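For this depiction, one protein chain was excluded, whereas all remaining protein chains were kept in their positions.
By letter and in written order, the chains are A and B; residue numbering begins at 1 in each of them.
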Amino acid sequence: MTRKIPQIICALFGMTLFLLYFSQHPTARNLNLTILNDYFQIIFAFTLLVGVVSFVKVNLKAFERGEDRSYHLVSVIGVFIMPLLAIIWGIKGDSPFMWVFENIQVPMQATVFALLAFFVASASFRGFRARSVQATILLAAALIMLLSRSTIGDMIADQIPQIADWIRNYPSMAARRAILIGIGLGSLTTSLRVMVGIERTWLGGDK
Amino acid sequence: MDAGTVIAGILTLAILTFLYRDNPVYKLAESLLIGVSIGYFLVINWSNTIMDLMFVPLFTQGKLMLIIPLILGLLMFGRFNRKTTVLSRIPIAVLIGSGAGVAIPAMLDARTLQQMSATVTPILAPDGLPNISELVVMAGVITTLIYFYFSREHRGWWGKSATMGTYFLMIFFGTTFAYTVMSRMSTFIGRMEFLLSDFLKLTQ
Partner (left out) sequence: MKKLESRHYVFLGLFVVILLTMLLNVRLEIRVSPETQKMYNYIDSLPEGSVLMVSFDHEASAVPEIKPLALSILRHAFKKGHKLIGVSLLAEGTGIGYRLMQETAGEYNKVYGRDLVYLGFKPQYIAAILSMGESIPETFPEDYLGRPYTQFPLLDSVKNYDNVAGVISIADGSLTTHWIEYAHARYHVPVTAAVAAVMMTTYDPYISSGQLHAMVGGLRGAAEYEKLLKIGGSGRRGMLAQTSAHLYVIAMIIAGNIVYFLRRNKRVKS
């Protein structure tokens, strides 16, 4: 019963939204809006709250165990400080909430991603080798693209950006399109399997 | 220089220390980043969704039907207890079912059929002659799909087609690598611009 009822609900919501896609009737569109807004959106927002609670629990437990206390404490303080600032001063452009976001979160997060520039450069030196035909093709495509998307490519010859554009718009795009079609067919069959109850891994292992 | 720029500059440098190796300064900055990000996300999610779509309509406009998604949302918290964890299957069922229901037409139409149509339609140029570049696309799509078809052994002409598919894939990976380099360098250049111009005032 604990597995059957969720499966029935899943099939019901899936079939309803699938059928509503094809209808332009005002009642159908209203129902579509209700399910998307009042159910899908709100429940999803709650799942995110569950994630936040879980994060705090894990960090507090680690703090209790005495593992890297200062790091866990800083994380938990970070979680609580933001709602506190929002409750007291709101979230307007000049609020402390936005100040923390713009002067702490944005610069740090952007810098974490900027670190990848160095690892990409290191990978270029250590891993990008012409060991086989395939690796050589990959290397050649990368070199032409890198050259064309820097201003040097424009300066050397007009043909370089043209060749690079052709490679991107035709052979490269063809492979990406095949991947896209593959993902599309895979998602389609998985969605159908979920709706008819063949795919049940989302229910978890317990009875 | 304002306090925000000083703090942002110091924290930027703290993160960059990771380039030498993992260290306590980086770890502390990273922990702060994780905490603040989650706190920020919590506030935005609460004020823009849970308040907007649920509490305000439910309590100020009397939309009593919203009690159902509220209960379903609260059932998600059942996951924190082994005995009540099965209750969370109901809201998950709504999410999974809804996701599957909206995905089928999108995957079939926008991702599969329209892409297939775009592969076949432009093969003949307006003058009636075959368009070589579009023939390359068609060959690329078919051979790459053959490469990903594992229900038949890659031998003979089928295997050769699959190998051809890998060449197209390599061109795609090479192109994507170059664009990844471009993206990551842009991000670092952006941070350097902040450090040199706003924080250290070395450039304008």
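Note that in this section a residue touches a chain if its C-beta (ideal position, glycine included) is under 8 Å from a C-beta of that chain, and two chains touch if they have at least 3 such contacts.
Predicted model only: the values in this text are computed from it and were never measured.
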Across A:Ile163, A:Leu180 or A:Val196, the one contacting the chain not displayed is A:Leu180
With the full complex in mind, choose from B:Gln115, B:Asn131 or B:Thr163 the residue touching the hidden chain.
B:Gln115
Touching the left-out chain: which of B:Phe41, B:Phe77 or B:Tyr149?
B:Phe41
Missing-chain contacts on chain A, rising order, are 21, 29-30, 32-33, 36-37, 40-41, 44-45, 48, 90-93, 98, 101-102, 105-106, 109-110, 112-114, 117-118, 120-122, 124-131, 139, 142-143, 146-147, 149-152, 154, 161, 165, 168-169, 172-173, 176-177, 180
Contact residues on chain B toward the hidden chain run 19-21, 37, 40-41, 44-45, 47-49, 51-53, 56-57, 98-99, 102-103, 105-107, 109-111, 114-115, 117-118, 137, 172, 175-176, 179-194, 196, 202-204
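Rule of thumb we're sticking to: only the chains that are shown with their structure count from here on.
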Per the C-alpha centroid definition, the whole-Å distance linking chain A and chain B comes out as 3
Across the complex, what residues on chain A touch chain B?
2-3, 5-7, 9-18, 21-22, 35-50, 52-55, 57, 68, 70-72, 74-83, 86, 91, 97, 99-118, 120, 124, 133-135, 137-146, 149, 166-185, 187-188, 190-192, 194-195, 202-204, 206
Going by the contact rule at the top, pick out the chain B residues touching chain A in the complex.
3-5, 7-9, 11-12, 14-16, 18-19, 27-47, 49-50, 53-54, 65-66, 68-70, 72-74, 76-77, 79-80, 85-86, 89-105, 107-108, 111-112, 115-116, 118-119, 133-134, 136-142, 144-145, 148, 165-182, 184-185, 187-188, 190-191, 194
